[in-house]
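Every protein chain of the complex appears in place save one, which is left out.
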Amino acid sequence: MDLIIKNLPILIVITPLMFSLIVAVLPNQRHSWFLTNLASLLTLFFSILLGIEVSEKNLISYHLGNWPPPLGIEYIVDKVSIIPIFIIAVISCLASSFAHNFFTSEVYNNLISKTYSLWLLTIAGLMGLVTTADAFNLFVFLEISSLSAVALVAMGSKVDKKALVAGYNYLILGAIGATFYVIGVGLLYGVSGTLNMSDLSQKIPELGLNKSVIVAFTFMILGIMVKAAIFPLHIWLPNAYAYAPSPVSILLAATATKVAIYILARISFTIFGTSYDIYSFESLRYILLFLSICAMFAGTVMAIFEKDTKKLLAHSSVAQIGYIILGISLVTKAGIASSFIHLINHALIKAGLFMSVVAMSFYTFKRIDATSISGIGRQMPITFFAFIICALSLAGLPLTVGFISKLYLIKAAYMSEGIWLPFLILLSSALSLVYIWKLIEGLWYDVDKNNKLKIKELPEIYIPLLIITFLNIYFGIDAGLIINSSYNAAEALLNGIK
Amino acid sequence: MNNLILKVCTKVLFTPIILFGLYVQFHGDFGPGGGFQAGVIVAAAFILYAMVFGVDKCKIIMPTKLNFFLLVLGAFLYGFVGIVGLILGEPYLSYDLLGSTKQSGQHIGILLVEFGVGLTVCNVMICLFYSFANFKFGSNKND
Amino acid sequence: MMFLAILFSISVCFLLILIRLIAGKTTYDRILAANSIGTIVVLAISIHGFYMGRPEFIDISIVYALINFIGTVAVLKLFDKGKLGDK
Amino acid sequence: MSNEFYIYLCILTPLLAFFLTPFLNKTPNFRDILGPIGGLISFYCSIKIASLFLDGEELGFVFFQISESLSISFNINGLGVIFGLVASGLWILASIYTIGYMRGNKEKNQTRFFTFYSIAIFAAICIAYSGNLLTLFIFYEVLTFSTYPLVAHKQNNEARKAGRLYMGILVGTSIIFLLPAIVIVWVLTGNLDFTEGGLLKGYISMEYAPFLLALFAFGIGKAALMPFHKWLPAAMVAPTPVSALLHAVAVVKAGVFSMLVVITYVFGIDFLTETNASVWLIWVSSITLLLSSCIAISKDDLKARLAYSTISQLSYIVLGGAIATNIAVQGAAMHIVMHAVGKITLFFAAGAIYVATHLSKISDLNGLGKSMPLTFLAFFIGSLSIIGVPPMGGSWSKFYLMLGSVEKQYLFIIAVLCISTLLNVYYLLEVPAKAFFLEKKSNVQVTKHPLTTYPTFFAALLTIILFVYIEPLKEITNLIVGIGK
Amino acid sequence: MIDSIINYSSIASLILGILFILIGSIGILRLPDVFSRIHASGMIDTAGTAFIILGMCLQSGISLITAKLIFIGIFIFFTSPITGHVTANLARKKGLKPITNNKGKTL
Amino acid sequence: MINEIFGVWNYWIVFTLMMIGLYIVISKKSLLKKVVGLAIFQTSVFLLYITFGKIAGGTAPIITNNSEEIYSNPLPHVLILTAIVVGVATTALGLALIVRINKAYGSINEDEISAVDLVDYHEKFSEKKNK
Partner (left out) sequence: MINFKSIILFFLLLGFWLLMSGHYSILITSLGIISCALCVYLTIKANILDNEMLPLYFFPRLLQYTLWLIKEILISNIETAKVILFKTEDPELFTVKSSQASNEGKVTYANSITLTPGTVTTQINENVFEVHALTKSFGDDVRSSQMDKMVSWLEKGK
């Protein structure tokens, strides 16, 4: 036990990693599924232990291979990174628990074991991404996670060949993003001679005003912006989410971009936080603010005109990412906290929405078209109930997590920008009601055109779906935990800025 | 390519290339070698064989399943060596405890890790070749 | 200094063949030129090792020779069959 | 027993009824008696709460804390006392009447109907006693969702369409306008609690106040301010007891109640007077008032006419709030009660007529007065109350509203009130006049159900009683505006 | 004495090698078609490589390096005719006709 | 002097490669060429790292017996090696996808693929209408 606690930061990475290797060669798909679940559960268990550790120690630093930083690679878990760690662990656990039937029907038979393997590899990549404190190591994990995610997306080609093209575009853009990031890291390394994040944050101010640092910062941020699907670099996202196999959609929607946003915050505040004054990044943050506002509206408008349900949700994700980035771009404690609140909450919301939509589309074996497959909610009342709750949460109704996010985001926006920003936020969230209403109306009101299909509830998805729904409500009622941890995270991040 | 010279010469080259690959593999820490290059060299032998005699024949020596298994095994070895350190109470990727002394521990660790890398790289290359071998460039418009 | 001079001369040869590689005319010309460049590079790497006083570089030139050969065969095969797979 | 107990009991009784009703599906008698009993308990508690409030006791508790400054809490204020009394009191009458209506009409799915009826009452009482905007909003939405199955009860295409419009407008306005308004209040003040004298004072600048008020006014779609009034006539497809519930007891009253709460406890009357933030609302409500009266005249369907009458009457209440003087607000608060009792009388009568004759067109009612004298008499009395003729309760509220506008020297409001009163006279009194004085058209079968007639008549009597027994109500309204403390 | 002899012969060998490579390169550039150019390329692979490697072998004496150099030489000797032949073979197979003066004899 | 020019030239080459790579990715319609462009783009980064790692007069960081040897900084090389692996993986995955796309669509041209998608969409739509 002591051994486990000592090695927690690496355990959450290597557990899924090693399991992914074992799973890849298993001949029996059920066994693969079982091991995937086991790995996810173990990871969750380690994450919980880590959460307890972090609440006591504030910061856990782990040195790979006993080489002390800045020479060796350091893994750090603090009050900021514990948030994405939890998101990844929980979502992976929930989504993998019901994945088997979906993969059996949506993925070519000979690829199912490999799909599980890639799933765990994605988890490992994301976990590594969150924990590593080495700027280059981060790049490696960035690529591990996004390459395996690309492969996962492409697995959806049995249902629709568009998955291949979606995966391809994701790959190309993602690779460009990652390369941009690594260019930035290279430039920083060139001027500072170190790759360790905290070491970088100390050495960059010593350089004074340096053009390389500015270029590096720009490259890194641009690269991560692609990964985080920040408008207008989001074009890969809707198709990738929509055409991926269903459980993958859930996993990606809830974790991948969130982690990228976390990295964005890490880079801006941990690495460059100390040199904030030197370079007066204020002007840059207005660009981010502008983009996030664009994302809010562009995503919403695209979602309004979208027919395919999964794609609609993906477009809505683009808009929601806009909200999250908006909070970060305020560079205040309240702003960052609000963006972390929404980071968590949106993961819960989107996971729930995707899960219910996916459950509804299972028997039809195709994507739900918001207009053509209608009245499906009547045939699957429990799933529909969960869908409604999550949709209301997305709309920001009180007693759901969506309300808390919106509340704190608007407060933060008002506190630093005055009335116009809350106005824009409210306007875009009002617009978002259009597509939410469209979905609900399509799924519930429209007369059943598909009553020939035998659509039943999917029992195995009940528990994860209801858990997510419950969490959506529970954290809407007892918001203290999320709010406090987000404020802690914001404080920890802003400690970097002097 | 149904070419007598190519066939006969491939037969001759196949074995030495593999041996050379293994040589590079196990002399990694003395020269500019290592698992990465070794893997590529060994894979090159297989790829040459597959190009000249056909992928199907190559799959007799290196079946797809074995290929994938070895690929995973290599990666697993890489990770597992790290875990051994972890189980022995050291941080991940510290090989000090693998041998009797710190030096030999490091040496054995690196040897094993390099072997894992080589195995993986080699099999990844072969795997890639298998999957791309039958990709026919049709009359696609390319721009 | 001698090795530097040799390296320099090799570069000249390299450039000469490069002209053929670019000018080409037929694909086979280009393949041939590329193969010859490969051979030259193999030699250049070895000589560079001697120039740097680090003859261990020879291992690299062996690998390069190998890759050069297999690459040429692969390209030829590709132009023959359109794919690498079958006989 | 602690004072909070009464609030709990008052709220939990309809909730208990909600949970029990589905289990009593097999025994309709037990199921149906739950309503009146529950109503009695709740009404008793409401009276107790009212008397405690009049004694100056502080009543309220935090149900739970969401985050530091957000909570679900209940707190008693004057407006709440009035609305609580109305909701629980009329529940008794309505439930008795409903039994008669449902059985007389042999409606299907009665259990479901009663289930959602109870939850609607529960939501209404929670709204009445809510202690902050968040609680109010939540139960406002609960009310919307719980009344949806009631509106779409018949489950035919027409009902579904109406239900869609009903949900669309009420949920849409509440999320698009009301919720942002609440968020803005929280952002500005960091607090959502209803505060005497106004919460926003000192937190919002003059130029933004009207906009915030507009968000509230249009966000509270249940107040049926034009142009968000369409749901009300559309919801008329529902069975008459539902209409009664919607128009008289729960839904629209919840709307105007919320409006008044926002005006008195969030903005504060003094603040509105100082900033003139509500002047535009006077205009909007006046226009709504006149227009809907005109539309009412053009409607031949009795329930549709009553619906437009309701829209117009709601605007009286909003107008009272918008005038924002003590007396006008008092008048508005009184009008909640008066209109509730008056309108429930009219709806009960309309339902009774429908149960007896299956007629719903006014032009078909000629000469029915002789066969249903009590019902039409009740309709007549209810109409007089709504028109504002003494000795009916409605005269008090109209009087106060007039006084308020005089005090503010808004003469055109007086003119509006006068014109609308004339229109009221025309479109309401036409019904009993036709029933009593015109020839009976053809053979109309009249089969009365006693449980529909007597509650109707009792409700009519109540309008008269309220005229005489106005003192407690006055005291409570004094406390609302802070007189006599 | 021996050392300097070895050194000079090594230099001579290297220069010879370079000469052959240079001539081969010129041949590749100058000769009219792919079949003729293969001959020039063959010069680089044989004489050029051989002399250069010989020069380097003389430089390093009897050592591991020499063994490896010889290995490279053998490898290039072995593969050069293969690629040359296969290139020519493919060109013929695809119908490319060499420029010749004995047109009648062309197969 | 030479050193300075050389250093600057390195950056120019990196920059040129980068631009060529990006240009190919953006402008070419062939999915295959895009992957090639991406590979060029990534190669430019390797070159950038090498430039940083190079110490004037230093030799390759392979340990010899001569302890006074000046080695170039080995870390960038390790990093490049990792980056190359990542680059190879990216290219491989891209190619694998192209193979499958070619199988599914019969083309690897962006425009043709979207044309196929469009045709599919219309067929689906007209099917619905006919029903």
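For clarity, chains are labelled A, B, C, D, E and F in written order, and residue numbers in each chain start from 1.
Note that in this section a residue touches a chain if its C-beta (ideal position, glycine included) is under 8 Å from a C-beta of that chain, and two chains touch if they have at least 3 such contacts.
The structure displayed is predicted, hence computed values, not measured ones.
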Neighbouring shown chains of the undisplayed chain, as defined at the top: B, E
Selected from B:18, B:55 or B:70 as touching the chain missing from the view: B:18
Tell me which stretches of chain E touch the chain missing from the display. 20, 23-24, 26-27, 30-33, 35-36, 38-40, 42-43, 46-47, 50, 64, 67-68, 71, 77, 80-82, 84-85, 88-89, 91-93, 98-102, 105-107
In the full complex, chain B touches the hidden chain through residues 4-5, 7-12, 14-16, 18-20, 22-23, 26-27, 30, 49, 57, 60-61
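Following the convention adopted for this analysis, only the chains that are shown with their structure count from here on.
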In terms of C-beta pairs in contact, which two chains are most connected? C-E
Compare the CA centroid of chain D with every other chain's and tell me the farthest one. E
Centre-of-Cα separation between chain E and chain A, whole angstrom: 58
Could you put a whole-Å number on the gap between the CA centroids of chain A and chain F? 26
So chain E residues touching two or more other chains come to 79, 82, 86, 90
What are the residue numbers in chain F that touch two or more other chains? 60, 62, 98
Spell out the part of chain A that touches chain F in their complex, as residue ranges. 136, 139-140, 143, 147, 150-151, 154, 157, 161-162, 164-165, 167-168, 171-172, 175-176, 178-179, 182-183, 186-187, 189-190, 195, 372
Complex contacts: residues of chain E adjacent to chain C: 11, 14-15, 17-18, 21-22, 24-26, 28-29, 34, 37-38, 41, 44-45, 48-49, 52-53, 56, 59-60, 65, 68-69, 71-72, 75-76, 79-80, 82-84, 86-88, 90-91, 93-94, 96
Spell out the part of chain C that touches chain E in their complex, as residue ranges. 2, 6, 9-10, 12-14, 16-17, 19-20, 25-26, 28-29, 31-33, 35-36, 39-40, 42-43, 46-47, 50, 55, 58-59, 61-62, 65-66, 69, 72-73, 76, 79-80
